[in-house]
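With one protein chain withheld, the remaining protein chains of the complex are depicted in position.
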Amino acid sequence: MDFGSISPVLLLASLMVAATPLLLAATGELIVERSGVLNLGVEGMMITGAICGFATAVNTGSPLTGMAAAAGGGAALSLLFALLTQFALANQVASGLSLTLFGLGLSALMGQGYQGIKPPPFPEINIPLLSDLPFVGDILFSQDLMVYMGLLICGAVWVMLKYTRAGLILRAVGENHDAAHALGYNVVLIRVAAIMFGGACAGLGGAYISLIRVPQWTEGMTAGIGWIALALVVFASWKPGRVLLGAYLFGGVTVIQLNLQAAGVAIPVEYLAMSPYLITILVLVIMSADRSRAPGSLGRPFHASS
Amino acid sequence: MLKLEKRPQPSQVWIYLTPLIAVLATMLAGSALFAFLGKDPAVAIRTIFWDPLFSEFAFYYRPQLLVKGAPLVLIAIGLSLGFRAGIWNIGAEGQYIIGALTGAGVGLAFYPMEAWFVFPLMVIAGALGGWAWAMIPGLLKVKFGTNEILVSLMLVYVAEQLLASMSLGLMKNPEGMGFPGSRNLQHYESAHNAELFTGTGMHWGVVVAFLAVITAYVLLNRHILGYHIRLTGQAPRAARFAGVVPARMILFCLGTAGALAGLAGMFEVAGPAGQVSIDFNVGYGFTAIIVAFLGRLHPVGILLAGALMALTYIGGEIAQSQLGLPAAAIQLFQGMLLFFLLAIDVMTNYRLAWQRREVA
Partner (left out) sequence: MKLNKILTTAAMALGLATTAMAEEPTKVGFVYVGPVGDGGWTYEHDQGRLAVEEEFGDKVETVYVESVPEGPDAERVMTQMALDGADLIFTTSFGFMDPTVNVAKKFPNVKFEHATGYKRAENLSTYGARFYEGRAVLGHIAGSMTESNIVGYIGSYPIPEVIRGINSAFIHAREANPDVEFKIIWAYTWFDPAKEADAAKVLIEQGADVIFQHTDSTAPQAAAQNAGDVITFGQASDMAEYKPKPRVSSIIDNWAPYYIERVRAVMEGTWESTDTWGGIASGMVEIGEITDVVPDDVKAEALAIKDSIASGEYHPFTGPINKQDGSQWLAEGETADDGTLLGMDFYVEGLTGKIPQ
């Protein structure tokens, strides 16, 4: 047993990487749910983003173009969900699950011929000054661009929800769509926009895995991260700050678990692997006492005449 | 412009018409997909929808429809009660796993004793296991108001880890050369959920699935409890005036769904699957959610939806091996089918009307 071999700074750095896809996908889903829509298709949108980004990056040689394509791909797939739930008024739970099934199939088909290819490397950026800090600088402030992008998007969402009119409208639509409609807001349009934002973020999260974290393309490579992102949104009680915290916690548990194993600590791996989920349940329970609650219209279909 | 207008009552014609249109639309879109992949669309469609039922080897596939469809129907029936009452259990996969573990656990505990009571005990254990797993979100919701969608979903992952742990540890076959996975219950007569009539695919799980359909039908149409369930979903406040205790309703719906999912897991592990293994669960619990909605939460609808899903699974496998279609194409095809069913279903409750744009 050798705890000394675990370096806290390195741990934090790898935690930031492990948390980024979760953070991106969960931030997107947070906006979707804040608008009153529950999209369970995050996994499907992530994997679609992963292949769109990968294929584009390989073909154009530009990882940034790949990222843009990933966001586009995720958003395009989410548009299907938007059509189903906002225009055809289909059940959101079933539509979301179907979207995941569809996305997994679609991505596998699109990805044929992309196995065993190495994507173009993603540029790492050094934040001037900060990255020169002794000890921590090199690790915390010279990650890849998307790590900061994730933080930025999360921060922007926080500001948007809290301080802007757009955020207010979004929340109003999510809390009570009939009232928002009565006030003259186009509930359907706002929700479609929110769903597409969620799709784009999930796509980015997926591409982060296929272009940076792994990087390679294999079928089904998101391996359930989309579902964890869903859990994260609730864990965070629909607050962006807590999404960040949660993403680091979820990413952290995995990384710490691996660190402990490598250090030779005899830990029951299966039980540790359960812990993020058990912690989420615990947090859910505590939160329900704290009266933080889901957006009022979450999951309910909206029709103007009803 | 075209607008959707709510029908005063669900259209009787469209109720029956929408699934047909959806299947036809899927066939069209699927044909395009298969043609794009360089396969003959007509042959592909025939292989998926026709061959399992009427081909030369249908004598084998038809019973397989029961084997594949029964767990879906059994779980979906349980879920539909909750969904009707606005209680969202999406963790049936976890309840299915736990039911399999407790059921198999009881069976393995008695090994190698041959006795008539082993199997009934396993059935009870399986139902109780699933029930108990569903009680966690149930009690948390009742006591603390915790969101059951997420707790039940989280518990799926916990159950999956438990399953891995059991396959590698406690339930590992001592004669299995160190490989993960339990003893095969198919080889332990007292615990084996065998076919009741050889070659029919009928095992106890199928029987229970049919019983569940009938019971749910009677419950929803003839029984006050069914009325209360529907009322809770449609008008929670009115339900309260009618004497419905919400907490009891939540526990009943989650408990029933859990018990049925647990039973499905138990019948599967003791019968067709045979053993507890790391990858024992194949997503029945999630697919059943789709089945429940495709069946419009109606017992008979669920039966048909379960059969349709089973058909596409089996037909899809045949298409893979006979036509060389990739598994992904079948997955995509299933996704399309679901999309069309969900999308066209809107016509049941709404109609298209030509409306002049109002001046705001």
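Think of it as A and B in the order they're written, each chain with its own count starting at 1.
Rule of thumb we're sticking to: a contact is a pair of C-beta atoms (placed from the backbone, for glycine too) under 8 Å apart; a residue touches a chain by one contact, two chains touch by 3 or more.
Quick caveat: nothing in here was measured; it's all calculated off a predicted structure.
K.L.:
Considering the complete complex, which visible chains touch the unshown chain?
P.N.:
Computed over the complete complex, the missing chain touches A, B.
K.L.:
Have a look at A:74, A:96 or A:111 and name the one touching the chain we're not showing.
P.N.:
Considering all chains, including the one not shown, the answer is A:111.
K.L.:
Out of B:19, B:126 or B:180, which is the one that touches the chain we can't see?
P.N.:
Once the missing chain is taken into account, the touching residue is B:180.
K.L.:
Considering the whole complex rather than only what is displayed, give the residues of chain A touching the chain that is not shown.
P.N.:
5-7, 10-11, 14, 17-18, 21, 108, 111-112, 115-118, 209, 213-216, 218-225, 254-255, 258-259, 261-264, 266, 268-270, 273
K.L.:
Which parts of chain B are in contact with the chain that was left out?
P.N.:
The missing chain touches chain B at positions 57, 59-61, 64, 67-68, 164, 168-169, 177-181, 184, 186, 198-199, 268, 272-275, 277-280, 282, 313-314, 317-318, 320-322, 324, 326-328.
Definition applied: only the chains that are shown with their structure count from here on.
K.L.:
Could you put a whole-Å number on the gap between the CA centroids of chain A and chain B?
P.N.:
Here chain A and chain B have centroids separated by 28 Å.
K.L.:
Where on chain A is chain B touching in the complex?
P.N.:
Against chain B, the touching part of chain A is residues 38, 40, 80, 83-84, 87-91, 93-95, 97-99, 101-109, 112, 184, 219, 227, 230-231, 234, 268, 270-271, 273-274, 277-278, 280-281, 284-285, 287-289, 294, 299, 303, 305-306.
K.L.:
With touch defined as at the start, can you tell me which chain B residues reach chain A in the complex?
P.N.:
4-6, 37, 88, 90, 136, 140, 144-147, 149-151, 153-155, 157-158, 161-162, 164-165, 168, 286, 289-290, 292-294, 326-336, 338-339, 342-346, 349-350, 360
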